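All protein chains but one are shown in place.
Note that the chains are named A and B in the order they appear, and that numbering of residues resets to 1 at the start of each chain.
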Amino acid sequence: MSFTDVPRRSATSARLYLGVDLAATLLFAVEGASVGVHAHLDLLGVLVVGFCTALVGGVLRDLLMGDTPPAAFRSPVRIVLALTGGLIAFVLAATVAEVPAGVLVVLDALALGLFAVSGADKALQSGANGWVVVLLGTITAVGGGVVRDVLVNTVPVVLVASVYATAAAAGALAVWIAARLRWSPIVGMVIGFVVCTLLRLAAVAFDWQLPHVG
Amino acid sequence: MSFTDVPRRSATSARLYLGVDLAATLLFAVEGASVGVHAHLDLLGVLVVGFCTALVGGVLRDLLMGDTPPAAFRSPVRIVLALTGGLIAFVLAATVAEVPAGVLVVLDALALGLFAVSGADKALQSGANGWVVVLLGTITAVGGGVVRDVLVNTVPVVLVASVYATAAAAGALAVWIAARLRWSPIVGMVIGFVVCTLLRLAAVAFDWQLPHVG
Partner (left out) sequence: MSFTDVPRRSATSARLYLGVDLAATLLFAVEGASVGVHAHLDLLGVLVVGFCTALVGGVLRDLLMGDTPPAAFRSPVRIVLALTGGLIAFVLAATVAEVPAGVLVVLDALALGLFAVSGADKALQSGANGWVVVLLGTITAVGGGVVRDVLVNTVPVVLVASVYATAAAAGALAVWIAARLRWSPIVGMVIGFVVCTLLRLAAVAFDWQLPHVG
């Protein structure tokens, strides 16, 4: 079902992987649901968008790795987190105020970095080659956002935002390089997360543009 | 490939599952194809939309359960039903009249209820926990419609219709509760179907609205 036998790893790094994955799930649920609020969806629509934003990237990664049922479906924790995040966003928007766009960008960048390194780490543990580690890290990170944008019928941010998938790929690449250098997975994931999130935030802050034609 | 060993079950309930699944496939094919006719697609486009509406929910469920190749691909019956349904809708529209919107809503509600209980039942048989039973029932029921709406480039009904995924989730939940109470699967599926379809029709008839922000 996976690329090769998963090598043994320390309980600490396994716990780190889990913590990172769950934190990204919650952040993306809040962020995706807030996009649903901005799109004037009702409570259910908001929950569905938050749910898909939070879970689709990881589910896609697991399907592509042949690791079924996906982790999101093996225990209730990710499902509950994804619904809770959506509910938080809805209640906040209904009682306090809609989450400002700037906060959404930061939430999104944090979740992007967390999923990029957790996706890359999971691919790495399954024995995938470097290209696939980077690809699965990127898919894990951007998959949810693509579905979110397709659902609310806009062109996905991954296509129009400069340095979005690029940032995710850089974070995943850092995880892979750290593993090749035989550094601890913890160091690799921290570096990858920082690289991805800072790259993304810097791209927004300084309005970096990749080359265009015409 | 599945959550646990599938428990033995009576031939009657297995036949019921199959009948429900096939009926929903045909209904959704007719309904989806009619949406394609409304969108002024040609014969092929109409067949593709009907086909995807009928099959995507179940295929998605099977992929997520790791049950591959999906049931839709193991024998020709679902493929033939999905194409037949699309052809019926096209020929009706070309010779008699387009299926009225009211009829489409009823067809959709019936298929929604049938797929919610067949999806939940299949997940239940594989030993999935309650969250996953509800989730897979809901995905089976709404998956086809999401793809239909994305294909004809509108915001999916599941996001904008009050009580759509909610009705599917309620139907799936009824199947799970009936199983926990050790009722026969037949009773659970009948109750779940009635709950889902009536909830959906009532929501349309009485124009129920879930809370909105702003």
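Quick note on the criterion: a residue touches a chain if its C-beta (ideal position, glycine included) is under 8 Å from a C-beta of that chain, and two chains touch if they have at least 3 such contacts.
Bear in mind the structure is a predicted one, so any value in this text is a computation, not a measurement.
Visitor: If I consider the whole complex, including the chain that's not displayed, which of B:37, B:128 or B:141 touches that chain?
Guide: Only one of B:37, B:128 or B:141 touches the chain omitted from view, namely B:37.
Visitor: For the chain that's not shown, point to the residue among A:63, A:88, A:105 or A:177 touching it.
Guide: A:63
Visitor: Could you pull out which residues of subunit A are in touch with the chain that's been left out?
Guide: 1-3, 63-66, 128-132, 135-136, 146, 150, 153-156, 158-160, 162-166, 209-214
Visitor: Since one chain isn't shown, list which residues of subunit B touch it in the complete complex.
Guide: Its contact residues with the unshown chain are 36-37, 40-46, 48-49, 59, 63, 68-70, 73, 75-76, 79-80, 90, 93-94, 98, 150-153.
As a working rule, only the chains that are shown with their structure count from here on.
Visitor: How many angstrom lie between the centres of subunit A and subunit B, each centre taken as the mean Cα position?
Guide: Each chain reduced to its C-alpha mean, subunit A and subunit B end up 29 Å apart.
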